[in-house]
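Here the complex is missing one protein chain, while the rest keep their positions.
Chain naming follows the written order as A and B, and within any one chain the residues start at number 1.
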Amino acid sequence: MAPTAAHSPALVHQFETKEQQHDAGNLGMWIFLATEIMFFGGVFMAYIVYRALHLEAFIQGSHFLDVTFGATNTAVLICSSLTMALAISAAQTGKSKSTIITFLVLTMLLGAAFLFIKFNFEWTHDWTEGLVPGLHFTYSGPHAPGVQLFFCFYFFMTGLHALHMFIGLGILTTLTVMAYRGRFNPEYYAPLEVSGLYWHFVDIVWIFLFPLLYLIGRHYGGGH
Amino acid sequence: MIGAGMAALFFDVGARLLTSALAPIPLRPPAASTIAEGVDMLHYTLTAITLFFTVVIFSTIFFFMIKYRRQSEDEIPPEIEKNVPLEILWTGIPTLICVVIFFWSASLYVRNARPPDASTEIFVVGKQWMWHLQHPEGVREINELHVPVGVPIKLTMTSEDVIHDFYVPAFRVKKDVLPGRYTSLWFQATKTGTYHIFCGQYCGADHAQMIGWVYVMEPSDYAAWLSGGASHESMAQAGERLFTQLGCVTCHAGDNTGRGPSLIGLYGKPEKLRSGETRIVDEGLIRQAIVFPNSVILPNYPPVMPTFQGQINEEQVLQLIAYVKSLGTQERTGK
Partner (left out) sequence: MSTAVADIHEVPAGSRVNYLNASYGIKSWLFTTDHKRIALLYLASITFMFLVGGTAAVLMRIHLIEPQGALVQPETYNKLFSIHGIVMVFFFLVPSIPATLGNFLVPLMIGARDLAFPKLNLLSWYVYMVGAIFTLYAVISGGVDTGWTFYAPFSSLYSQTHVVAAALGVFITGFSSILTGLNFIVTIHKMRAPGMTWFRLPLFIWAMYATSVIFILGTPVIAITIFLLGLERLLHVGIFDPAVGGDPILFQHLFWFYSHPAVYIMILPAMGVISEVVTCFSKKRIFGYSIVAFSSMAIAVISFLVWGHHMFVTGQSVYAGLIFSVLSFLVAIPSAIKVFNWTSTLYKGSISYEAPMLYALGFIGLFTMGGLTGLFLASLATDVHLNGTYFIVAHFHYIMVGGAVMGYLGGIHFWWPKITGRLYPDAWARFAALVVFVGFNLTFFPQFMLGYLGMPRRYAVYPQEFQVLNVMSSAGASILGIGYLIPLIYLIWSMRYGPAAGPNPWGARGLEWEVPSPPPTENFEEIPVVTEEAYNYTGARQTLG
């Protein structure tokens, strides 16, 4: 190979400079997030259509959701985005690796807390109440078909979101290991940055999900 | 080599022409409705435009291929990279063509979108894999549709199962037939005769067998056909019978003493529902009331109407609707 500027170990062969590699990584993640927007967007559109067609049923269904848990989870995720940003900032400003690891672990704990609340409290409750379409749905009150449709979307959308959270936890674990091995410093923190984008995106999806699913009833004032 | 290419093209075209000369193939189905000629005119124009530009492009290519074929390996073609007026010209002309075609087509389409007010209504239920048709007078047909010539006919259609499509090529009409709602098309036949009905939306195993015939008859023949055979109860009479059988009359008594509203004079009027929205009481709303009652409750009435989903089929729903219509004060007179 022709002589080039000495490649630092972190520069992969297809790139000519660290800047190019860093820019490419960032652009790649933004484009990936664009695909995620379209992915979630598709199911959001379907949800919006059905909400318009079956408004009363969706209000009814929304009442079965616990706003306290939902709001708590929203706060938990927002905090986790904060800790993630602090982890990136720690690497950028050359803080010790234990600082980086602390913030990463905090992010993971908050993410796990979110999933714990969702699965252990909300979903389990929905199961015992017989509100899980296809598996255990016993609601027979007014607007039953529409309520079932609501819960189809509720479980699908929050389930898809939870899947993305799990993947995020996996990524965070990898990042923690990398941080433990001292890989991050002010010259190289691209994986943190790129993963941070992903994590913030998952947070933002939830910030849309929460009012759409939990707060319809509030908007329309109480319901029946 | 060019010779071989041109020979191949001419062989292709020649073969086609020869074959069609030997076995005359019609270019269009019978034109048997008021809109058919108009649609055909548009179609032929589009065909002419297509063939014109295709021939122009192919011939230009051939011409350039021959005229500018490479004479020597060293020749260097001139630099001709762009010509803005030309670009504008061949952007503008296609745009103009598209605009003209769009407006022509849209005006045909809009004009054909609404049936004339005095249309005769016939009701169609598609199910895998047959067509059930009901005339308001009560006559029922399977895979056949008898209609009088020269009279506008409106078909109101629904499906018992999957999406079908009612297609009569001779009338140039087609509309999807959907489960859970009503769609409609209308036509006015101009020529007596027998014409294909096809199912135009893939619907499963016997999709290709879900076909039938439209019989367009002179009005007197049609009247005779309609009243011939055993006497039928009309759709409205069948609906009235169902209304009692299913117990509807218990709540929807005519004197408003029941738990539900009287249905007299209801059809065709706008009504404000409990949810706050206002909707016209049409076929779709009545069907919705029968199948999903609690979604269309009127104000001041309790949401206690049971659903009849699964207890009656789509044809019976249409009969009930016919009955409710007959209670209305709209001047809808079926034949």
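As a convention for this text, a contact is a pair of C-beta atoms (placed from the backbone, for glycine too) under 8 Å apart; a residue touches a chain by one contact, two chains touch by 3 or more.
None of the values given here were measured: they were computed from a predicted structure.
Between the chain not shown and the residues A:Ala10, A:Val49 or A:Val177, the one that touches is A:Val49. Interface note for the absent chain: among B:Thr183, B:Gln237 or B:Ser262, the touching residue is B:Thr183.
For chain B, the list of residues touching the undisplayed chain reads 1-2, 4-5, 8-9, 11-12, 15-16, 19, 23, 25-29, 35, 38-39, 42-43, 46, 49-50, 53-54, 57-58, 60-61, 64-65, 68-71, 73-83, 86-87, 90-91, 94-95, 98-99, 101-102, 104-106, 108-110, 112-113, 128, 161-163, 165, 167, 169-170, 172-176, 178-181, 183, 196, 198-209, 211, 291-292, 309. Contacts to the hidden chain, counted on chain A, fall at residues 1-2, 13-16, 20, 23-24, 27-28, 31-32, 34-36, 38-43, 45-46, 49-50, 53-54, 57, 133-135, 145-146, 148-149, 152, 156.
Note that in this section only the chains that are shown with their structure count from here on.
Remark: chain A and chain B have CA centroids separated by 46 Å (rounded to whole angstrom).
Residues 275, 292, 294-295, 303 of chain B touch chain A in their complex.
If you check the complex, the residues on chain A that touch chain B are 54-57, 142-143, 145-146.
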